[in-house]
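Selected chains from the complex are presented in situ; the others are not included.
Chains here go by letter, A, B, C and D, matching the order in which they are written, and residues are numbered from 1 within each.
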Amino acid sequence: MAKRKRYLSRRPKSTKALNQAPGTVTYVGNKEKAETTLEVIDYNTESYERHITQTPEEAFKFEEPNKVTWLNVDGLSETSEIIKVGQFYDLHPLIIEDIVNTNQRPKIDEYQDYFFIVAKMLYHKTNGQLEHEHISIVLGKDYVLTFQEAGGDVFDGVRERLARGKGSIRGRGADYLVFALLDAIVDHYFLVVEEISDKIEILEERLFSSEPTDDITLEIQELKKTMLRIRRAVFPLREVVSRLEKVNGHLIHNDTVNYIRDLYDHMVQVSENIEIYREMSWGLMDMYMTTISHRMNEVMKVLTIMASIFIPLTFLAGIYGMNFKHMPELEWKYGYPVLLLIMFLLFMGMIFYFKKKRWL
Amino acid sequence: MAKRKRYLSRRPKSTKALNQAPGTVTYVGNKEKAETTLEVIDYNTESYERHITQTPEEAFKFEEPNKVTWLNVDGLSETSEIIKVGQFYDLHPLIIEDIVNTNQRPKIDEYQDYFFIVAKMLYHKTNGQLEHEHISIVLGKDYVLTFQEAGGDVFDGVRERLARGKGSIRGRGADYLVFALLDAIVDHYFLVVEEISDKIEILEERLFSSEPTDDITLEIQELKKTMLRIRRAVFPLREVVSRLEKVNGHLIHNDTVNYIRDLYDHMVQVSENIEIYREMSWGLMDMYMTTISHRMNEVMKVLTIMASIFIPLTFLAGIYGMNFKHMPELEWKYGYPVLLLIMFLLFMGMIFYFKKKRWL
Amino acid sequence: MAKRKRYLSRRPKSTKALNQAPGTVTYVGNKEKAETTLEVIDYNTESYERHITQTPEEAFKFEEPNKVTWLNVDGLSETSEIIKVGQFYDLHPLIIEDIVNTNQRPKIDEYQDYFFIVAKMLYHKTNGQLEHEHISIVLGKDYVLTFQEAGGDVFDGVRERLARGKGSIRGRGADYLVFALLDAIVDHYFLVVEEISDKIEILEERLFSSEPTDDITLEIQELKKTMLRIRRAVFPLREVVSRLEKVNGHLIHNDTVNYIRDLYDHMVQVSENIEIYREMSWGLMDMYMTTISHRMNEVMKVLTIMASIFIPLTFLAGIYGMNFKHMPELEWKYGYPVLLLIMFLLFMGMIFYFKKKRWL
Amino acid sequence: MAKRKRYLSRRPKSTKALNQAPGTVTYVGNKEKAETTLEVIDYNTESYERHITQTPEEAFKFEEPNKVTWLNVDGLSETSEIIKVGQFYDLHPLIIEDIVNTNQRPKIDEYQDYFFIVAKMLYHKTNGQLEHEHISIVLGKDYVLTFQEAGGDVFDGVRERLARGKGSIRGRGADYLVFALLDAIVDHYFLVVEEISDKIEILEERLFSSEPTDDITLEIQELKKTMLRIRRAVFPLREVVSRLEKVNGHLIHNDTVNYIRDLYDHMVQVSENIEIYREMSWGLMDMYMTTISHRMNEVMKVLTIMASIFIPLTFLAGIYGMNFKHMPELEWKYGYPVLLLIMFLLFMGMIFYFKKKRWL
């Protein structure tokens, strides 16, 4: 849980760096990686090359004209490497700050020669926990830069399509590549939201099937928090895609706009699903409350029936347990069986009364 | 319930196809049909022809100039057929993807030569379950293409009006046909919403008439979910119709705009009804809670009355059941009847007290 | 209650007519009237004439130039008569459909030569039930057409002012007449909302004054529904009036705009009142819940006090009711009075304890 | 409480006047005053004059050129006087209707030569009740008319500043006077809202300090209603001030705009405070619910502890109070003390158990 708190409320600059100037580049995430890896993919319709290096200087050598260059940087903790990349591509200092500031929310900044996009990758780790990863994308004339905290499998599909020349991806420009990367991110959102749906159903079943424990309240609250965090990653990105669609300019081709509009549709769909699951999760707590109340009712009925039947009978027995000298009933021959009969009739009357009240 | 989850959260591409390129055509619905059926209706004011074939190639032969052509494709699982139709009419690859992607939400895409509309058909199956069907409509200059998962009766009214030349439908263009099709879909929304109204009333009655079971919570939650799903089909379509009304261009005639405005009115009315029923359904849970609480109150009163009356009396009887040697009351001649009288007075006092408190 | 459901969810076309073409004229209301009555009022500053007929043909004869003509049609079930009126005044088929479609929500349609306004008249019948009536108004150059389900008293004030020449109404045009009619409708909304206010107060008093029965939940829910229905009539009409104010054209004189703005103010005021009463009614259920809970608390306290006092005392009596051979206390001379004293002290201690806890 | 209902839902025209023409002048308030008082204040930087009369005719005599004239009318029940004032200043009939219609909500109407502003004065009477007063303000070229139901102290500060020439008020025009009057009204809103804050705190304390009675529910509901009424006066006035700021024209000087913007800031601040107190008051009911539930818990624990301890012990005593011939324990010499010991151990065990459960 300590994790969540960090994610949500960490200031853009760490506490130690509170008085630093804006533009200061400090990595505040928690995915420490031994070293930064750079991957360069140069491609056009005919050719495709891929290089992996450890230093930016080496990476820059692979750039070729008439090709789209995709430079992917894995690991943000070595900020000096990031700064070098930034200087090579002439990025604004604030962009470099945002690349390593893993608390930055999704946004798009439009500069003269490039667009800067921040997004959040969401995926479930093998242990089932939801993982956030900070992704920065720079779209230039014929290059795309991506920066991620830890090398992920989210972009593997895109890499494969580039390598095999599948689909139309190699024949299109850098803007289409950015679309393909964002599309891969959004596809994973659907997976994450589907997981939420499953959790809601499991909780619903637990509410009804067996005796719910006190923890369920905590789990519902936890679920709500998870959804707040997912929303926080998804909703701003929707705005980003919407703005990308409307941007006019030399960086986005007309052809690609159709694809971005399609992507926007997907974003709207994810958002809608999230809202629907939020509404469902609101209902869970109410359901739990009524379930508890209903059970309390059952408990109270058992108590009331037992007490209402046996307390008067015990009183009757108490009467004839008294030691008065002059109690004529005690002397009667059939006093005992008659009393038993009366008790039995009372008992049956009570049973009948509760049956009529539908408590039994 | 597995069904619902699928409907809501399935990604645009199936899990296996997660890394596929956008534009890849994969049917993700669950209405597997042996084969795709194509129905071509050519008409103008004078003539009317209808053909049913299995292959697109055959269907294309029936197209005639100076006539409106309605090509209806039933069954989306044979994607190769869909692709052929798309190529014949020169549709954008993303459109073909959306035609078979049953998770696509309602939308309108405006292209140069045609409009592409996605809608959801809602109807109750004979077993009372709510059925969603994915409908795609393409409106071109003098043709209308419709794609549905399974041949439905929703458009039968339109077919009949075309065949019999009823109303003004044959004398108008392709745009009016699209309006008539959407109108048929919206008419069914009213039926579906009416069903919801009935369910709310049945639930209200069950809350009060008899002992409500624990299931009612589940049913209310289920009702809320159904309404969320209906909203999800209806609200985006309202936007679609609103945009259709505002579109200026060669595809929509001025005459038809009045009809589309009327259709928009109907959409608003359905939406309003949905919102009203949502508000009503929110009240249901509250009603259930107060009903439970009220009943608990009744149960507790019975218990309290029984216990308050008989516990003191039993105590009195206990007193005179003690075996002390020196208890003068036990020796008195009228000890027993006097005690009985006292007990009776206590009893009546209690009854009076609870009557005054209005617990009886 | 069957009534309400009908009102809210009926489709524009009745179930039997589901496949009819748009523009088909079918009366779907439930106010069957033997025959349609037509009332023609021709007036200008100098003269005033009023005729009542059964057939449209007769009514059209009374039209005179240089006069404002108000044709009021009572009863919508004879659709053929309505169609004749529509054709005489050259109304669009969709308008005629909406005139008899009592489920149409309030709206304004602007045509070249006339405006078409749909509104809902709300009034309380003598038995206290809320009645909806569908009103259509057509404003032309020098005529006003009104269509209502059953002749009502809502417009009687306007008729009287016309007849007596009271106010400035005869000196102004057809647009002012439409304003006067809408104003009469809105005035009745205030009455209806006032009624709601009374009902809320009665419910509040019932919640506190006496033992509330289970029905109160049902009544609160019913009240909420009534308010949803009132809103449904009032809110769209507010938009209608707002649009009427903004319309520029030959049909609305500059003078009248001030009056329409005033009418809009009234609409806003009714809407605000409705929203305030809605918020108040939300509070009712909460109040009921706390009232129940508070009462439960009282019940439980009585039970707890009785049980806590007498159960230990009964236990003590039970002790000395045991039949052990060797129980020295039983032999003591003052055993019995000493025990009674101890019991009394215990009793007083308990009373004191509960007094201190403020449960008594 | 009857008062509130009237305030909120009264129609613009009284029930008797339901069929009156718009523009009919009828006072519907409840502050009957014997007679209308007119106060004329003429001033410019150099001079200051003040006259009080009973008839409009007299008041009009005091008007002088090159001076700002403030005519304040106290008492709205003599509508004939109001009409005279209206005719002298050539006001639209609808304005005169609104001046005496105390149910009119705050608004601004812009006419060619003057602005008409309606506001609500809120203040606490000496008995602590919230009082509403209807204020109408007309701003002309060099005159200001104000109409109020009963002479109030709200404007006394402005009068004093005018008389003493304090501040810059005498050197500025009629527009600044209107600003000063509105400012005085808004200042009183702060006082009223402060009162609400106090009431919330008192309620919070009562919820926790002592045994809350059932009335607190009623008081919370009453508080919510009061806030709804305050909102109703304040929120529309905010719009009025906002529009006043944006108005371009000869009636508002550039200098005054800064002051009006400042006034708007204050309006926003009052509105925000109201919203904050509303949210706080929503929490009150929840707090009351949890308090009741928590107390119920305490009550139930006492009952459960008492019953759980003594019911088994009483059973044991009952066993040895049986009259079986052959009960060996009864004959044992130490039967009685051994049983007492067992009972004591049971008692201690129970105490320990409940301590462990933290119920004691």
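As a working rule, a residue touches a chain if its C-beta (ideal position, glycine included) is under 8 Å from a C-beta of that chain, and two chains touch if they have at least 3 such contacts.
Keep in mind it's a predicted model, so treat the numbers as computed, not measured.
Whole-complex tally (this structure file, single sequence, 4 chains shown): 5 copies.
Simple rule for what comes next: only the chains that are shown with their structure count from here on.
In summary, no chain was found to touch both chain A and chain D.
In summary, the pair chain C and chain D forms a contact in which the copies contribute largely different residue numbers, shared numbers making up under half of all those used. Overlaying the C-alpha trace of chain B on that of chain C calls for a turn of 70°, given as a multiple of 5.
Centres computed as Cα averages put chain A at a distance of 26 Å from chain B.
Look at where the CA atoms of chain B average out and do the same for chain D: the two points lie 43 Å apart.
The set of chain A residues touching two or more other chains comprises 321. If the chains shown are joined wherever they touch, the resulting network is a simple chain of contacts running from one end to the other without closing.
Pairs of chains meeting the touch criterion are A-B, B-C, C-D. Within the complex formed with chain A, the residues of chain B that make contact are 1, 5, 8-13, 15, 18-24, 92, 94, 97-98, 103-105, 107, 109, 210-211, 214, 217-218, 221, 224-225, 228-229, 232, 285, 288-289, 292-293, 295-296, 299-300, 302-303, 306-307, 310-311, 313-314, 317-318, 320-323, 327, 329-336, 339. On chain A, the positions that touch chain B within their shared complex are 156-158, 160-161, 166-169, 179-180, 183-184, 187, 190-191, 193-194, 196-198, 201, 204, 208, 258-259, 261-263, 265-266, 268-269, 272-273, 276, 279-280, 283, 286-287, 289-291, 293-294, 296-297, 300-301, 303-304, 307-308, 311-312, 314-315, 318-319, 321-327, 358-359.
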